[in-house]
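Every protein chain but one is kept in place in this view of the complex.
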Amino acid sequence: MLIFERSRPGRGATAQAPLREATVSGLPERFRRGTRAPLPELSELDVVRHYTRLSQKNFSIDTQFYPLGSCTMKYNPRACNSLAMLPGFLGRHPHAPDTHSQGFLACMFELQEMLRDVTGMKGGVSLTPMAGAQGEFAGVAMIRAYHDARKDTARTEILVPDAAHGTNPATATMCGYTVKEIPTDDSGDVDMEALKAALGPHTAGIMLTNPSTLGVFERRIKEIADLVHQAGGLLYYDGANLNAILGKVRPGDMGFDVIHMNLHKTFSTPHGGGGPGAGAVGVSERLRPFMPIPVVAKEGERYRFMTEKDLPQSIGRLSAFAGNAGVLLRAYVYMRMLGRAGMPRVAEFSTLNANYVMARLREKGFELAFPGRRATHEFIVTLKRLAKDTEVTAMDVAKRLLDFNYHAPTTYFPLLVPECLLIEPTETESKETLDGFVEAMAEILEEARTSPDKVKGAPYTQPNRRFDEVRAARELDVAWRPGAALDEVAEQGRTD
Amino acid sequence: MLIFERSRPGRGATAQAPLREATVSGLPERFRRGTRAPLPELSELDVVRHYTRLSQKNFSIDTQFYPLGSCTMKYNPRACNSLAMLPGFLGRHPHAPDTHSQGFLACMFELQEMLRDVTGMKGGVSLTPMAGAQGEFAGVAMIRAYHDARKDTARTEILVPDAAHGTNPATATMCGYTVKEIPTDDSGDVDMEALKAALGPHTAGIMLTNPSTLGVFERRIKEIADLVHQAGGLLYYDGANLNAILGKVRPGDMGFDVIHMNLHKTFSTPHGGGGPGAGAVGVSERLRPFMPIPVVAKEGERYRFMTEKDLPQSIGRLSAFAGNAGVLLRAYVYMRMLGRAGMPRVAEFSTLNANYVMARLREKGFELAFPGRRATHEFIVTLKRLAKDTEVTAMDVAKRLLDFNYHAPTTYFPLLVPECLLIEPTETESKETLDGFVEAMAEILEEARTSPDKVKGAPYTQPNRRFDEVRAARELDVAWRPGAALDEVAEQGRTD
Amino acid sequence: MPFIPHTETDIQDMLAAIGVNDIEQLFDEIPSALRTGPLNLVPEAMSEMEITRLMHRRAAQDHVDLNFIGAGAYEHHIPAAVWQIATRGEFYSAYTPYQAEASQGTLQLVYEYQTMMTGLTGMDVSNASLYDGASALAEAVLMSVRANRKSKSHRVLMPATVNPVYRSVTRAIVHGQGIELVEVPFDPATGRVDPKSLAAFEGQDITALVIPQPNFFGVLEEADALTDWAHAQDAQVIGVVNPVSLALLKPPGEWGGKGADIVCGEGQPLGAPLSSGGPYFGFMCCRKEHVRQMPGRIVGRTLDADGRTGFVLTLQAREQHIRRSKATSNICTNQGLVVTAATIHMALLGPEGLERVAAACHANTHALIERLKPLGVTPAFAGEAFHEIAFRLPRPVRPVLDAMAQQGVLGGYALGDDYSDLGDLLLVCATETKTEADLDRYAEVMKAALA
Partner (left out) sequence: MPFIPHTETDIQDMLAAIGVNDIEQLFDEIPSALRTGPLNLVPEAMSEMEITRLMHRRAAQDHVDLNFIGAGAYEHHIPAAVWQIATRGEFYSAYTPYQAEASQGTLQLVYEYQTMMTGLTGMDVSNASLYDGASALAEAVLMSVRANRKSKSHRVLMPATVNPVYRSVTRAIVHGQGIELVEVPFDPATGRVDPKSLAAFEGQDITALVIPQPNFFGVLEEADALTDWAHAQDAQVIGVVNPVSLALLKPPGEWGGKGADIVCGEGQPLGAPLSSGGPYFGFMCCRKEHVRQMPGRIVGRTLDADGRTGFVLTLQAREQHIRRSKATSNICTNQGLVVTAATIHMALLGPEGLERVAAACHANTHALIERLKPLGVTPAFAGEAFHEIAFRLPRPVRPVLDAMAQQGVLGGYALGDDYSDLGDLLLVCATETKTEADLDRYAEVMKAALA
């Protein structure tokens, strides 16, 4: 039932607003609302109960194993949440003067320094991008600003491997670049010949993830970096898969000029049902002047925000204030708890878990997309043959997994592997959990062979079975109105 | 699965203990443990996931309507929780000096004053009892201390109506009294003739709830009070049902000498799956010297705890410190949010809700235990006839309600009404919720007539169906040991 | 090993299953020359106890008694229930609801959020949120370029009364796409967009006009007239609004004859704490006909295989993971958790509650006028204000603010930082959180600072 259907005129959670109504004087009629905003009217109990119940309909890390490839669904330590929500942090106005901000700024400065260290980006780190995609934008915008500052304006192309996240080409376009796709070779590495052919005086740069979205480490990264640099381009590192190499190998050492990090992946800030994330960027010395502002500086024992005045060539501001500060505090707490020795452990155990699940699934009869390669923190299974033999698709397997109380791996990404499942267990899951998942996958494989319809009809244990997505897009119903079309249907099909 | 079954030797949530092991020197072997304590060994994620999932198996106010008679399951405002858990309150050591306790003591003093006001117990309020039963104990102990102080030692009997909570006679026994039960008349009031016959020089006092556990107001309370006082006895008020009359009529005005209040009922502190409660006691002037300590006093603008020195005749201490302080803070916040005008509203709307559900259920064919009486904040339905006709019992109906996502009312209490359901909706539930409950009850009544086995087999939607309680008591399994008897069965029947 | 569950036995068993000797062998595809040396800037690990103490100390360090700054981030009471529910593990630690069957909690909530936002703004549709108000305006500008098929110029009129940071952010984001942002000056008497300066653009090809309501000075723009003017030029109207103000103010969907085309703004006042500027969320609503040009996620209601209603992400064809370089935006995550809080917040406040909050903000801020008059401090603009007023001080603002801060009172926002000729203007905001005594203290502390 929708919150609006529980609403009754005149009801309210009256402890939540000022008890006495203030008189609004001097506000002419032409500025005023005619009727009250159509928000729902409920008691506090009704609201608490409605949203508590709703929450229970979600899968989450705190309740399920969530091996969603490319998303790094690791445990979000509860202390990160409670410490970021201390009253002193929650109450700080973003325009509070530096004199009343030293506690917060100290955390931000130290976070910058730690990120600089683990990425090897010696030029500095800016925490302001509010999500991975904004970090990407900042990265490519800095590449552009760099070329522009050198008046090197012929560089209009960004190279992107075909396995890349969709955000990469979208970002390049947003920054005014043309995108050139580079194919992948059979072993999952960049096709070097194609790369060489693509490079030239129009090359502004290349966007790479390493390990790539195919779950393998790009072995000739140094060679690629040299080629791109020789052609006058810069290298952008998509930090989506940083978890796989944290503390083991650094993008700065691979030759990258700029990197964005997904703090909500590698540094365990919560995904929150779709954000907020944080997409800090790190740069080499030559891109330092172009970093997005603000950035925290330490002068003696005092901290302060650097602004336009300090970095006049900056690509500018990407958020109204200083990014998702509360998310950054969570990442800070997480990194301090892991500490120096904890950084490489992230890579080691996420890699161990992925290779273990890969080995076990192979043993159970699953086909690997790159059987000759090590898994990094994730790997790809392809169900191409199964789909041909039984009509059971990757999506069917994914849905059936929900009945076993496991969230599904990422499906149909990367696009170039047919019927694929991208599986990322993360380092925080125990062997028993992984074994349980492997057994469930094996059981589904068996089901697919013996009773494919059962798999194709899944899930059976969730509030809903498969949705009519075409109807959703065609008969668009994206906001409830009393008496809306689906209401009657809803009345019949109501489950709660 | 039990937490112990998830445990693996050597695993741990290592961020939670000191990172460096301290050396324990100078502790002779004879004092030391031989082997490590057999606690479970798990990662932080495993623990969080286990208990988050477990929580979802509970019914609760935040997720279900909970009309459990005599328990006052009203909404627990979330602000009460967060404000009682502010770092300053959580960190205060109970032995902190008064100089560092004025914030806390101010809350306690004001809570005492508010409770004194709403109960009409002019002698004062002590907050120290940690639960209703301890409040009862304090009350009866004060009655005894009063008689002892007057050397009136022949008074060895406490009168208790047969409808009383089981704690009442148990408490009287604990205080060294003999219990005399007083019968109830057909309309639910105390049988006055039996009362008169029972009163005498042995009467130490009487324990009463008003409204009684039968859900009706004892109309001749003033007459009862006069009779008991004339016989030299004192009157103890069990505050279990205070919600019904808050701000409408005060125990002090009815003639009671001592009262305990269940702050976890009337003042909405959480029930927490079975506590902690808080059972503050209020007294008339003559019992003031006997109050349990500590009690907060205000002297000028300073607050301090009164101890043995201030109240040398006190019945003493009932808790190591000053009672369930965190619970008391929650009650304080709740009372401040309700305010003066909010007190009688509690009684008014809890009474309105109870009478409404009573009227609606009667209309649906349910039989009332006291059809000629007003409901107070609760009322009793008896399924005596239904059980005779269909073999569907009150317990069956209660279990079936779970399938409709409603917690069951109290069953088989009070003991003197056969096949009874004691229904208490509380004031925080909306008419729609009550209507939904009435419809479910009507549907179950219909099922009982048409397919009684269906009702007798319920519940069907919970993690378990009815338990073998005899086995539980006979083959006592109250702590898990590796390889314990039920383990194999557990293995077969595992559901998660 | 914090947060890593592996026992020594586990590790050996797993390595055996993989067929390697040690974990290091799993990294043998990485050229050894590239391997990381010691990390020097990451300190040794702290236990949860140690970091807890450090963070308590740092949080306490930044304490202030009273805050009267607004300027884009507003201090409001947030019901305790809001974040207690939003941070439940099932909301907090869930991913974007790609598996709809296992994400109905988040999906239904977002659908409810979308409905609430359309109700507040008077628009047809809402997305599931963007990063913040500033970036939402940038996205709205990009969207108007896609949506206004009549305009070829890609020129967007951006009044100087729009939050200066929003203008910078928009500039930074749209910079690469050949869009021209044209500044429209304000009338120094009223603090509103100067109607005369708009006249200069009449008859030109304008893609969109941005209308802030209230504007950065807290002043209410003549939104009806501006909207009608823009539509007469075939320009779209992008409203940038404060959602709490909408409990009192005319919704953008009703501005002028036809209403705004796109509405965006900062969602923070709806349940997000000040928290040093984030995480907040940007909201965006539009008219139905533009929905396919809208960036960000959208949740739709539909039916499942059993004919039951439920909720899914819809119109994904617009998004980057499908359209890649042709996507409407590169936006991937949104601000889900903050939207969760905002939805619960709006449900708790309800229409009357939000109206009371808005009215109290208006009343408290205006109550400062009388208190500051004796100090020679008066409103700088004649335009009607909502809950922020730009006061003119008898001397430069900065030192006054510093002196007030030393007394634990953050006195407001110095407009001179962004508008060089307004060095004596102080933007002050007193929300519903302020009591009479707070307002008195404000006047007192300012008096001392001016003395």
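The letters A, B and C name the chains in turn, as written, and every chain counts its residues from 1.
The rule is simple: a contact is a pair of C-beta atoms (placed from the backbone, for glycine too) under 8 Å apart; a residue touches a chain by one contact, two chains touch by 3 or more.
Just so it is clear, the structure is predicted and the values come from calculations on it, not from any experiment.
Though it is not drawn, the left-out chain touches A, B, C in the full complex.
Check B:Leu195, B:Ile259, B:Val327 or B:Leu386 against the missing chain and you find that the one touching it is B:Val327. Touch with the chain that is not drawn comes from one residue among A:Ala22, A:Leu45 or A:Ile259, which is A:Leu45.
Subunit C meets the missing chain through residues 47-49, 52-53, 77, 79-80, 84, 87-88, 432-433.
As for the chain not pictured, it touches subunit A at residues 8-11, 13-19, 42-46, 48, 52, 77-79, 81-83, 87.
The criterion applied here is as follows: only the chains that are shown with their structure count from here on.
Distance between chain centres (mean CA atoms), subunit A to subunit C: 20 Å. Look at where the CA atoms of subunit A average out and do the same for subunit B: the two points lie 47 Å apart. Shown for subunit B are the residues in touch with two or more other chains, namely 8, 11, 15, 43-46, 48, 52, 77-79, 87. Multi-chain contact residues of subunit C (touching two or more other chains): 1-6, 10, 45-48, 56, 79, 81, 85, 89-90.
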